[in-house]
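Dropping a structure here in C-alpha cells format, bear with me for questions.
Rather than the whole complex, this shows some of its chains in their spots.
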Amino acid sequence: MNASLQLDAQGRLRHLLTTEGLPAAMIRHILDTADQFVSVNEREVKKLPLLRGKAIFNVFFENSTRTRTTFEIAAKRLSADVINLNIGASSTSKGETLLDTVYNLQAMDADMFVVRHAQSGAPHLIARHVKPGVAVINAGDGRHAHPTQGLLDMYTIRHYKKDFSGLTVAIVGDVLHSRVARSQIHALKTLGVPELRVVGPKTLIPADVERMGVRVFHDMDAGIKDCDVVIMLRLQNERMNGALLPSAGEFYKAYGLNASKLAKAKPDAIVMHPGPMNRGVEIESSVADGHQSVILPQVTFGIAVRMAVMSILAGQAPGGSA
Amino acid sequence: MNASLQLDAQGRLRHLLTTEGLPAAMIRHILDTADQFVSVNEREVKKLPLLRGKAIFNVFFENSTRTRTTFEIAAKRLSADVINLNIGASSTSKGETLLDTVYNLQAMDADMFVVRHAQSGAPHLIARHVKPGVAVINAGDGRHAHPTQGLLDMYTIRHYKKDFSGLTVAIVGDVLHSRVARSQIHALKTLGVPELRVVGPKTLIPADVERMGVRVFHDMDAGIKDCDVVIMLRLQNERMNGALLPSAGEFYKAYGLNASKLAKAKPDAIVMHPGPMNRGVEIESSVADGHQSVILPQVTFGIAVRMAVMSILAGQAPGGSA
C-alpha cells in the first residue's frame, strides 16, 4: 500500500488513506483547519457552504452506524449532498465487482468516496482507480488503518497537551487487531512523541511492533507509569473468550483501566478511547466518566477533523490549502 | 416518570415526553403554532428556514418507518439536517449502553433527539441526561406514551369540532397495550372533554383506567352512542389469536367499526385511527374511506404538529414562544 498515493506531486492531499507517511506539516494543516470548524460547531447555525453542490458517497461495505454518522454530519455541515450506501460484503465478493461498484458511483458524478471495508487495502485499490478530482477517504479498512480516527486523536492530544515533543503516550489493549492503534502509532511518531508504548498481553501485541519505534509492555502498571496520555483500545467482542484471551474478566483484571492503575500515570494524564466502550472490560465506569476522561471531546473533535479533511480534499479549506 | 421534566422553570417546553401533565395552555400553543405550518405545507415551496443548521437525530431503537418518516419530513421542511439512526435493541441491552449511545450523539453537537424505544421511560431517561439546549421528543415508548400522536389527534378534533367543552369521545379497541390511547386520554382530560369513554373487551381495558376519569364500556353500541368523536385503535398483530382475544374475526364482530355501529354515534361524528389500519379487523373499509373518516387529515396535521413541537423546542416558533 503506497502511502504516496495520498499526496499529489505538489504535496497536496489527494486522498486520505493512512497516517503512515503523512508528513507532519500536513497533519498540522489538518488539525489547524479543524480548529476553525470546532468553533463553527458551537454556533447557533452549524452550517458552512464550502461543499455546496458536491456529492459525497458514504460507501460502507462493512456496517458501522457510528462512523457513518460522523461523516454524514461532517458533510452536511459543509452543505454537501450525502448519499449513504450500505453494501453487504456478499455483493462484492469479487475484486472486480468492487471496482465496478465504484466506477458506477463515479459515473453519477461523485466528488468524494468515504469507504469502509473489512478488507485491508480496499480504499487504496479504489483510490488507484478513481478519476482526477475524485477523492477517497479511508473510514477503516480491515486491520490496516483508520486515519480520521488517528487524526482526531492527535487533535485531542494537542488540544489538552499543546505540544507532542515531551509526551509519554501508552496505547493499551488489543493492539494486534486494531487499525486505530496503527493509525495512532504512525501519527504520534511523525509528530515526534519521544516515548510511545504499547501495553497488552503477548497474544494481542504484533510480533514486529518494536520496529515501529514503540516500547512493548506486558505489565499494565509499568506500561502506564508516568504517562501523559493513556489510550485504551476497544476489545472486539469476537476476541473475548477466544483462543487469544482467557476471558473478559481476566482481561479486565490485567489490563482494564481502573482508578488505581490510572494513579500510576501522571496526575494530569488524559484518558482516551475510540468508542464504543465496553465498560467493565477495557475501562472502569468511574474512569470513563471521570475528570481525566476526554472520550466525549474526542467525538466532538472528530466531526471537526472530518470536516477539515473533506474541505482540504475538495480544495475548499477556509484558510487556504497546504 | 416525572412529567415536570418537560417544562422548564419558566413553564417553557424543554422536552416533549408525554401529554400527561402538559398544561392546557401549552397544548393550545402547540396547536396554534401547527395552524401556521398547515398553510406552509399547502404552499408550492414547503420549506421554512427556522431550524437551518440544527442537527436532529431520529434515534429509533424500535423500527417504525412510518413514524420516522413523519419526523423526517417535518424536520426537513424546517430546513434542519436530519440524521436517521435505526439502532437494534440488541446493541443496547444494557441501560448504560443506551446512555453511552446518547452521549456520543450529543458529542456530535446534536440539537434534538427524536426517540422511539420499546421500553417505557427510555426517552425520559435520556431527557434527564442531555445537556442544556438539547431537546428530546418521545416518538413512542413501550406502552407508555406517544405524545405527538396524541397532539395531532387533538389538532384534528379541534379542527373539526372547534371546542372540546361539549364533546363525547370514545376510544375503541386495545386500550391496554396502547400508548396512543394513554396520550389521547391525558390530553382530552386536560382540554376539558366532559364525557370520555373507552370501549373494548375486559382483557384489553386496563384495570384502573377509570381513575383517569374515563367511563368503561364493554358493549360497542352503548359505547359509541351519541359520540362526537370515535377513535379506533390499531390491534397489534401479535395480540390477534393470542390469549387475550378469541380471534380477529370475533374482535371485528364485537368491536370493529362498521356503518351500522357508526350510526349509533351522532350524525356528524368524526372517525379517527392512528394507522396503519387493519381493514376488516378494527374498521370496515367503507367507514375508513367514508365521509365521516378524518384518518388521512390526521396524517397531514401530524406533519404540522411535529413541525410545531420542533420549532417550539428550538425556540424558533414563528409566532414567539409560550
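Read from first to last, the chains carry the letters A and B; within each, the first residue is number 1.
Here is the rule we use: contacts are C-beta pairs under 8 Å (C-beta built on N, C-alpha and C of every residue); 3 or more make two chains touch, one makes a residue touch a chain.
If you're wondering where the values come from, they're calculated on a predicted model, not measured in any experiment.
K.L.:
For this file, with 2 copies placed, note down how many copies the whole complex has.
P.N.:
3
The rule we apply is simple: only the chains that are shown with their structure count from here on.
K.L.:
Overlay chain A and chain B by their C-alpha atoms and let me know the rotation angle in degrees, rounded to the nearest 5.
P.N.:
120
K.L.:
Take the average of all CA coordinates in chain A, do the same for chain B, and state the distance between these two points in whole angstrom.
P.N.:
41
K.L.:
Chain B touches which residues of chain A in the complex?
P.N.:
41-47, 65-66, 69-70, 72-73, 76-77, 275-277, 279, 285, 296-300, 302-303
K.L.:
Mind pulling up the chain B residues that touch chain A in the complex?
P.N.:
Listed in rising order, the residues of chain B that touch chain A are 52-55, 81, 83, 85-87, 96-97, 100-101, 103-109.
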